[in-house]
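Take a look at the structure below.
Removed from the display is one protein chain of the complex; every other protein chain stays in position.
Up next, subunit A:
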Amino acid sequence: MARTPLLRGGVAVAIAAALVLAAPLALDQYAISILIRSFLFGAIAVTVDILWGYCGVLSFGQATYFGIGAYAFGLAVTQIGLSPGVALGALAAGCAVSALVAWLIAWLGFGPRVTPLYISVITLVEAVIFVQLIYSGGDFTGSSSGLSGFDTFDVSMEGWFRIAGLFLLAAVVLGAILVRSDAGRLLVAIRENEQRCRYCGIATARVKGVLLAGAAVIAALAGYAYAGYTDVIAPDLGNFQFGTELVIWVALGGRGTLYGPAAAAVLIDYASAYLGGTLPFIWQLIVGLVFIVVIVLMPQGIGPAVASLARRRPRAVAPPALATVADAEVGGDAAKPAIAVAGLSRHYGSLRVLDGIDFTARAGELVSLVGPNGAGKTTLIRCLSDGAERSGGSVAIEGTPIGRAAPEACVRLGLGRKFQAPNVFETLTVADALRIARARQERLSPWRRAQSIALPAAARLVLQATGLEDALATEVRHLSHGAKQALELAMVLAMQPRVLLLDEPTAGLTKGERTLIGGILTDLVRRHGLCILLVEHDLEFVREISSRIIVLHQGRILLDGSVAEVTGSELVRSIYTGTPEPAAA
């Protein structure tokens, strides 16, 4: 039965391909000539959908790569003349330049401390620069009037129709395979929670860069075909108006559906060609009004709205099976402390949150970090897992200074971090979230779904203890708060870290669940030689599991000692457990 969807997909693709091949026999010349362009636009709309609808990267620059592909052909033929070598060279150059420009844009737009808005602004600017470059190219680029009448391929209109149609089909099919694969889930995970992806050790900026470059190449191919077919290139092929139109088509057709944007691009472009002539201004007005109506009434776009009318019950996808991986011999280099912190400080402006923090923790130790609310515990965890966070001092993980390393690089040193509030992927299933957490150990395939997820024993125990094992196909947003906490803990354990930073790992769990998780953690420390640094408020729980306790108070280490020393301390009682703080605190 597992093959049924695949078979159905294959039949659908075969029918679509047959329609594309046969359609020129039934359509008139004008319709054919318009649809060639519409198909190419549809293919770019698919790339915009993958970028925006799936990965959350709103790019206005896909038109620019279309323009680059078109100019690559037009310029090469105008300057050198048409020959198979030149045609191929121009194709390669168009793709290469597009990919390079996209990579540069990714480097500018996906920096460590930027909001998602940056990439949108930068791609807008990119389109403006493209047009200005063409304008300033004089006779070489044809400036504002572009170039036309150059030699081109000897391909009939019907031939172009079939090429463009199959190109669109290929874009949709390859896109569908990608977004349904494990790597496709990663794109959604990045859109949902990029921070968590980075703390799973995934270099998200690189993933988005590769995606942007891939999308740029597809748009360049479409542009190349467009120039070959129309024999005309002009600056408005790559301007931001076209880039914006693509985004509007995607929004109208339905983000994150692939077929919706492709259909919207083809239909709107096709209708525009007919109605744009007879109703030149009214037509734009109609498209604009339809856009507003759709955004208000069907925020998901027309595609999903139509699909939900004809909806059968969503097909239940069987969750992958869980398997257990052998525990790697962790227990790092015993000679080097797992965590070494010296002179660490952190201030926000004049507010000193941490000051002069010095401590080390070794493999096989479970160190609890306790202290009043606002003492700086979470800030300390943050400084240990992201090199850009601290204001001064040094942090070394297993002897390697983290310097200014980004979270994903710290994670590669063997670090795992669980956040204070559940930090998971709301629209992914539990199984997909665990799969993403394992991305560093097992590569995510860009074309298929894994049938099983191999997890270390500790992660499986957490899933068992909290009942998540029976909820693998459940979307994370439907889980309770406590279950999300447990899922995040399981995800962090799935990464097989050697140094674990856990910020209130059992908050929101029942007493029974806490005890079970406490047992799992102490087992990891004693039997597998992990080093765990844990923030907790339940002193009873802390007493049961810790080998050492550090007390943080007003940004400084107040006490660092054995469980007995700390829990017996009068000072701890007065600032933490018992008598109220003085009003000035």
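Quick note on the criterion: a contact is a pair of C-beta atoms (placed from the backbone, for glycine too) under 8 Å apart; a residue touches a chain by one contact, two chains touch by 3 or more; residues count from 1.
Here is the rule we use: contacts and distances are computed from a predicted model.
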{"item": "Complex member absent from the view - protein name from UniProt, among \"Cytochrome c oxidase subunit 1\", \"Transcriptional regulator PadR-like family protein\", \"peptidoglycan glycosyltransferase\" or \"ABC transporter branched-chain amino acid permease\"", "value": "\"ABC transporter branched-chain amino acid permease\""}
{"item": "Chain not shown: contacting residue from A:R8, A:R404, A:R443 or A:K511", "value": "A:K511"}
{"item": "Which residue of A:V20, A:A483 or A:V566 touches the chain not shown here", "value": "A:A483"}
{"item": "Options A:S38, A:T378, A:T429 or A:Q496, residue touching the unrepresented chain", "value": "A:T378"}
{"item": "Those residues of subunit A which, in the complete complex, touch the missing chain", "value": "348, 351, 371-379, 420-421, 466-467, 478-483, 486, 504, 507-513, 537, 539, 576-585"}
